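Only a single protein chain was left out; the remaining protein chains are all shown in position.
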Amino acid sequence: MEQMALLGNDTAENVYHCIKCGLCSAHCPVYREIHMEHASPRGKVQITKKMLENDLSLTEEVKKTFLSTCLLCGSCVANCPSGVDQVSLFSGVRWRALQKYGADWRKRAMFRVLSSRWLMSASAAFGEWARRNFGGAWIESRLHAGAISVERMPQLNEKPFNEMVPEVVLSKKGKTNARVLYFHGCATNYLYGDVGLAVVDVLSKMGVEVIIPKDQGCCGLPVFFSGERKASIEVIRETLRLFARDDVDAVVIDCATCSASLKNEYYHILKDLHDLGEGVTDQELKAALLLAEKVQDVTLFIDSHKEWLPAMKAAGEKVRVTYHDPCHLAKGQKVVAQPRNLLKAIPGVEFVEMNGAIDCCGGGGSFQIDYPEISAKITKRKTDNIEATKAQFCATGCPGCSLTISNHLDPAIKVVHTVQVLQQALQ
Amino acid sequence: MHKTDNPVDIFREIVGDAHVVADPDKLKPLTVDGVIPGLMVSPGTIAETSRVMAAAHGLGLAVLPTGSGTKMTLGGIPKRADVLLSTKRMNGYADYDIANLTIEVECGATVHEVQAKLGAEGEGYFLPLDPPHSQGATIGGVVATNSNGPRRLLYGGLRDIILGNTAVLANGDIVHAGGKVMKNVASYDLTKLLIGSLGALGLICRTTFRIYLKPEAAATLFLSFANLKEAETFFHKVIPSFYYPAALELMNAQTVAACQGTVPLSGAYVVAVGLEGIVEAVERQIADMTEMGRTAGALGTFSLKGDGHRGFWVAYGDFTDELIKSHPDLIVLKSNFAISRQTQVMEAAAQAVKKAGGECALACHAGSGILTTAILTGGEAGVKKEAIVKLIEEMTGEAVKNDGNLIVEKAPRFIKEKVSVWGKIGADISLARGLKEQFDPTGIINPGRYVGGI
Partner (left out) sequence: MEKEKIINELEKIVGKDDVLTSEMELQIYGYDASLIKGKPDFVVIPESAAEVSQIARFAHQNQILLIARGAGTSLSGGPVPNQGGIVMLMTRMNRILEIDLENQRVVVEPGAITLDIKTEVAKLGYLYQPDPASEKATTIGGNLAENSGGPLCFKYGVTSNHVLGAEVVLADGQIITIGGKSLDNPGFDLLGVITGSEGTLAIATKIILRIMPKNEAVKTLLAIFNTVEDGANTVSGIVKAGMVPATLEMMDNLAINAVEAFYKIGLPIDAAAMLLIELDGLQDGLGRLAEHVVAICKANNVRDVKLAKTAAERDQLWMARKGAFGATGRLRPNYLVNDGTVPRTKLPETLRRVGEIGKKYDVQIANVFHAGDGNLHPLVLFDERDKDELARVHKAAFEIMQLCIEMGGTITGEHGIGVEKLAALNLQFCSEDLAALANVKKTFDPDGILNPGKLNLIASEACGAKEIAYA
């Protein structure tokens, strides 16, 4: 490993912008619970720097630190005045750690599944069958995956969302205002089909033609954030093939993690691999840039074209709705105002801002499974804040957040996607 | 080195014949707790002070610094008083930087003359310092005794307005602490350590203060109350509010009487609210606080501006001086405590003195948690000697119970011999002794007069 460069040139150079001011620790949800330097972004940046300078080697302890005390939520990146890109640095270290120490066999299996569309469908179908036949309240109430209670997990879609809709959904208005590609991601496909239906419904009512490529698969983020960079190249290439197109107005995405992945991470990962001689072409880099330019979170897209929305009826009694900012949307893409604009514009909604709306939900993908204690503490801060608003609904823009929050929140409060609230209003 | 071994001659050589007093008759009136000083020396500059101190150090003579002597009764009985070092001749300015709003003034200048000079400067400036004993108090004395006045409520106490101190240590070393800038963290904050140290670590010769342009407007609002409960209600409205009065004082009838007719109201208790600032803010505070006072149950309210307002604060600062004229054996105590306990501590003081068979004049900085109790002794209204000691102990206990302490600012020697004039001694006394050992190992400055007999 010492022969391999730790990180690509650009990434490594970025380390030197850390002036150790320590302001990042104020925004790190893990540091907030642990109060130790290794749990802070600064600590990890300095560890990275010392490894680059050969003052430290990538020990098991280093690997554990990077995996267990970081959600890759990007709060630090959003608040670093010096422009350090901790997410890129840390995922790079995870990659090298994984190469050196290997991944857990369960993780490896999961990555295999995520990277293959066929395997995903098969697993989902199996999972659904297993739950129907062997599940049941008693068993499920005793099953926990880390901090996640299986009992409170959403049901799998009867069939993948992808199979519920045609490849092209035409505009429902007289004309076609725009053509978009819709990247729905795994969560919507297998767990939150209703969200997908809501996206398609709202967009088509706005006069937008929605193209949903049948062959699409995982965005790859869970794979490459855990360090599986090689496996992730295949996933990235597939996505580029289907989505890096010039002839559409946007690539809309309802999952914040997926959109951050396609918009922010693809180019960076490919560039690193390109610089390290792993066979990535300039062509592919260009495609990644094109894709990044086209990607828009669905609420950003809708808010930018809100004049296309049909009129919304005034409702009888208002419902109280609050909003949780997914890290990958608010910090990763600076989409903060747009979902709120949409919610506030709905006549039937009484919008209430929660304290710490922008704080991480504590999920962090597999983090909540592998490191339940710390994850649960972070999640509790979030659910306390939501419950304090006395809202009936908590809207958000990431199925990861939805899953984590709904798993711990007062069941009387429904967690929904912003687009679902819109869809209701348009009926 | 000196030509002779005779201290008088040594000092004469340093400061000049005219500034050494050795005549016992002339020194008798300058006793400190009954201890007659051997000599009085008056250096004219810090350099002379340094040489005087070094000489005293070499000869093993105890030095007692004095300004106007307004606070010489503070502290323990001196173990020795070989040289009374008068600072009166050092009354100039080492730095006078109006543009930067700082002055560095010598210790012998009186607060009064500094204020007069600043007041005449340009549009009128002032030192945010209003200690008692308006005419006599010297800068050095005020700093050495941490003598804060009512206006510390708005402007801060001495530790908040002093930017630097230059002191002469026991061995004659001249040490500069702080400077003339507000922000200064270069090494240990000796500036603060010297404030209130009664010279134990060194004689403060020069002090740099921040000064201000005189406020646009100033006034005093008086409110009279029949009892402390109502005064407390008023304080509960003012203290947590966004009004920032310059002073908030609570007086009992005896104190009012000692203010030489400058208080326009009478009552069991009178509150004086000092207001300073821009015109609109002062007017608003007068109006709003009058209303607050009324709802709290004030019997009467009255506001004063101009000379009337100024005259009151001078008389108030001097109230103990006024009482001493008729009660030479006046005992003055100063207790400090948690702010919200002001009326309880005041009530407890009144009760304790009453129980001891006497009367007292009470003046409380109600917003800062500091009470001055002047106990009238002698004559029919007087408290008996035996009762005084017990009274002081009781009041000390009351202050300590309320997270504070008590010091005896003035008392006859026979009382001082029996009480702890610096109140309850804490565990930090070991550090204090350690500092004294480092700075004044042979213990020549004010021996026995500071906390713990340092």
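In this document, chain identifiers A and B correspond to the written order of the chains, with residue numbering beginning at 1 in each.
The definition used in the following text is that contacts are C-beta pairs under 8 Å (C-beta built on N, C-alpha and C of every residue); 3 or more make two chains touch, one makes a residue touch a chain.
These figures come from a predicted structure and were not determined experimentally.
*Asks:* From the touch rule at the top of the page, work out which displayed chains the omitted chain touches.
*Replies:* Hidden chain, whole complex, touched shown chains: A, B.
*Asks:* Which of these touches the unseen chain: B:N100, B:N227, B:T295 or B:T442?
*Replies:* B:N100
*Asks:* What is the set of chain B residues that contact the non-displayed chain in the whole complex?
*Replies:* 97, 99-102, 123, 146, 148, 156-157, 159-160, 169, 173-177, 179-193, 195-197, 200-201, 212-216, 236, 239-244, 277-281, 283-285, 336-340, 368-370, 402-405, 407, 422-423, 426-429, 431-432, 434-435, 437-439, 451
*Asks:* Contact with the hidden chain only, please: which chain A residues?
*Replies:* 16-26, 35-38, 43, 46-47, 50, 55-56, 59, 61-62, 65, 80-84
Going forward, only the chains that are shown with their structure count from here on.
*Asks:* With chain centres taken as the means of their Cα atoms, state the distance from chain A to chain B in Å.
*Replies:* Taking the average C-alpha coordinate of chain A and of chain B, the gap between them is 66 Å.
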